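Yeah, one chain of the complex is gone here, protein chain that is, but the others are all in their spots.
All chains are identified by letter, namely A, B and C, in their written order; residue positions are counted from 1 within each chain.
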Amino acid sequence: MTDEAPIYLDYAASAPLDPRVVAVMRECLEDRELQANPASAHEPGRAAASRIEAARAQVAGLIGAPPDAIVFTSGATESVNLAILGAARAARDARGASRGPRHVVSSRIEHRAGRDSCRQLEREGFELCWLQPDAGGRIEAGQVADALRPDTALVSLMHANNETGVVTDIAAIAALCAEREVALHVDAAQSVGKLPVAVAAPGIALLSFCAHKLGGPKGVGALYLRRRPRPALQPLQFGGGHEDGLRPGTLPTHQLVGFGVACELARSALAIEAPRIRVLRERLWQALQPAMPLWRNGVPEPSVPGILNVGFAGVEGESLLLELDGRLAVSSGAACSSASAEPSTVLRALGRSDLAIQASLRLSIGRETTAAEIDRAARLLVAAVRRLRQALPVGALERIA
Amino acid sequence: MTDEAPIYLDYAASAPLDPRVVAVMRECLEDRELQANPASAHEPGRAAASRIEAARAQVAGLIGAPPDAIVFTSGATESVNLAILGAARAARDARGASRGPRHVVSSRIEHRAGRDSCRQLEREGFELCWLQPDAGGRIEAGQVADALRPDTALVSLMHANNETGVVTDIAAIAALCAEREVALHVDAAQSVGKLPVAVAAPGIALLSFCAHKLGGPKGVGALYLRRRPRPALQPLQFGGGHEDGLRPGTLPTHQLVGFGVACELARSALAIEAPRIRVLRERLWQALQPAMPLWRNGVPEPSVPGILNVGFAGVEGESLLLELDGRLAVSSGAACSSASAEPSTVLRALGRSDLAIQASLRLSIGRETTAAEIDRAARLLVAAVRRLRQALPVGALERIA
Amino acid sequence: MSADAPRYSTDVLDLFRRLPHRAPLAAGAGTVASGEALALERGAWVQFEARLDGGRVASCAFRAWGCPHTLAAAARACAAVEGLAIASAAAMPARQLAEELEVPRHKLGRMLVVEDAMHALIAHARALQSR
Partner (left out) sequence: MSADAPRYSTDVLDLFRRLPHRAPLAAGAGTVASGEALALERGAWVQFEARLDGGRVASCAFRAWGCPHTLAAAARACAAVEGLAIASAAAMPARQLAEELEVPRHKLGRMLVVEDAMHALIAHARALQSR
């Protein structure tokens, strides 16, 4: 990146493609032999299918799963929908005539994919228990223990929050769910490839993630499905029998091969990248101190390495973004919802006021971020905040916080 | 292609990428600026979003629709599911408490995406009318007229059949549906880009297609949604508010940009390519005559230009495919289901015996097919059929047909 | 979606970048009037102050918390009253601010905050003058 290109601190919205992923995707796009339909029985079809199976093994490898536990989808949103709607509806219909259990446990800090899937369940007659985080953005295993009921059909929680980066103790919750024989779905879109994630723990029935948060292409994701006991799922889509009947449609070879390589690369880089990125994040937080008064949304730890959510007293979010535009690419709230203007429900759940929320930015760091970029980004941010504060009404620093 | 590469006559399963599509996808994959999340408000996010909107206009242009009538999906399978399940469920729930109309008209020759979506509707309590084709594979508008009832919620029919290439008179059926105010969904995955398809006719409420059948990438499709009156749709997936709330998930910029260019290219090539391919198909049929006794599945016209479905008396399908393997890439039955061994339900609906079905091949022709390839393919096929017939039991030519 | 439509007019961008008429007022002779309006839930808080000299608004400045359109409108409103006789000065109407600056419809409430703050300023100025 030249000094002219904006500094990209929006990895949590989407990470740039790793050049090695681009290279293998190019190969797939340019090699005629690999462009057949992987469902076709002829030689080029089988060649494509065998590349897809290799990718499935790479994707599975990143979370310590066997390849046949992976169902490919169009992204984490679809994985999350398939897991939540699929598992809850299957449980409801398991005893015939919709008489199965209808209680579902989730939280107030889920990504919209999880939140809106659960809301749909409410419309379908399920009873939802929405766990409340503490002021630091944490959901505790004890809360899940208290929420479980004999008729709980599903627990669905995210591993790392996409706005604050705060991490939930999934291992403890998985143990609970295993003991109580409740299916647990984990939205791991923000943690896979950034923290060690292993589905070996028996309590995890379903786990969702996608390629574009870890250097792979947009438009492709995975749902892990425990093999034994295999959670029952009602598909969202029908036709064609691909992916064990759970997800029909022609498999996009180039996308899946890119996903596979991205997972392989993430796995081998994890031990070095995670601490490097964590150090960069704390360096950024320190370098922002001259913009005081400011605060951090969500506890610093436990967290994924790359996310820092900061609020700047007295700042108006839209003006701050325009001030930074073209120089720093960051999100106010989650990128997924930053097209809409409503304040982040996640930060609301942490108890932040709407004024504090609109004054907050999510800064997220990734594989290509350098210390020099961090320092330059901090200088830009401090200058921007200071400029906007120059003309602030008297008393605004206290009220907008 | 060199003489060593297999001749690809499986365009109906998936068409190879147009090199100009590959070029623009490469640009998206390599240009950092375009890799941001298109839902992000910052500059790179907006750059990606604006490329997507340009692609939306190209995709819409191919079917004569306004850009805002296009919802992007992960492929024709998803479009078809969203259209059928979405429209039928919305109709059922429109009058509250599941009291809306529950009658749906479809046919026995739909692609598995349509067939299995309709079967799911049956499981949900809908009443399906499955129209039967004639021996030539035709569904007539009169059949639809006879099937419509006051409580018909949806008519879903394909435009061109993926196995026989036979085309249904959608204009006539659309007129009928407009008059009776019934929503019509058209599965146009095999016709868009191959025949002129225009949604201007008021009767078409929904129309599905995808990129990979017309030289674009796998894993991306479109659903056309008439604007006025806009058909009510219940989404399959929830979360994020993308695509008018009908289809959440991060939009894959490179995929959509490739789809857009493929549509643009298909549109400008249509007038020249359609007759050229039709001529090649009839040349192939003529060149296969030395393999008599043989027959054609489905009437020759009306049809999409590129599909020829032929049966060879006395032939065993798997042996024929092995005989051709590595030299000719073709499908026995539809590629989408050729992973499964069951005989094509489409050809069964035409009244063919299972023995005749297994002796049939779908040969499909596309943009890069040359006359020389057609002649070579015909020679290979004739030789293969003759070799397998050399050791045939006495009487087999008559019984296996 | 209309990703290609510019989000801010050139005028808004220019005013936002420069923030002319930003408080504090330059030192000078005369009395200082002030006016304020706020609707935080709508996203705007504006304070105006003006130096009054010889029955006129000699200069006007703003402090504001708000989006780029709000800041630009505050600056524009200051420019509009400078030099006017206090007796006949009028606040630029919200609708006119919105039109000139191509403010999106959903932000009209913020323009009203700017207008209200200016009304308050003018009222204060008149009160000071009549004292």
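Keep in mind that, in the parts below, a contact is a pair of C-beta atoms (placed from the backbone, for glycine too) under 8 Å apart; a residue touches a chain by one contact, two chains touch by 3 or more.
Only a predicted model underlies this, so the values are computations on that prediction, with no experimental measurement involved.
**Student:** Looking at B:L251, B:L270 or B:L355, which residue reaches the missing chain?
**Tutor:** That would be B:L355, which touches the missing chain.
**Student:** One chain isn't shown here. Among B:A200, B:I272 or B:A391, which residue touches it?
**Tutor:** Considering the complete complex, B:A391 is the one touching the chain left out.
**Student:** Touching the hidden chain in the complete assembly: which of B:G216, B:G314 or B:G366 does that?
**Tutor:** B:G314
**Student:** For the chain that got dropped from the picture, name the residues of chain B it touches.
**Tutor:** 314, 316, 318-319, 322, 354-355, 358, 387, 390-394, 396, 399-400
In the analysis below, only the chains that are shown with their structure count from here on.
**Student:** From the mean C-alpha coordinate of chain A to that of chain C, what's the distance rounded to whole Å?
**Tutor:** 43
**Student:** Nearest whole angstrom, what separates the Cα centre of chain B from the Cα centre of chain C?
**Tutor:** About 59 Å separates the centre of chain B from that of chain C.
**Student:** Once you find the CA centre of chain A and the CA centre of chain B, what distance in Å lies between them?
**Tutor:** 33
**Student:** Chain C: which residues touch two or more other chains?
**Tutor:** Counting only residues that touch two or more other chains, chain C contributes none.
**Student:** Scan chain A for residues touching two or more other chains and write them down.
**Tutor:** none
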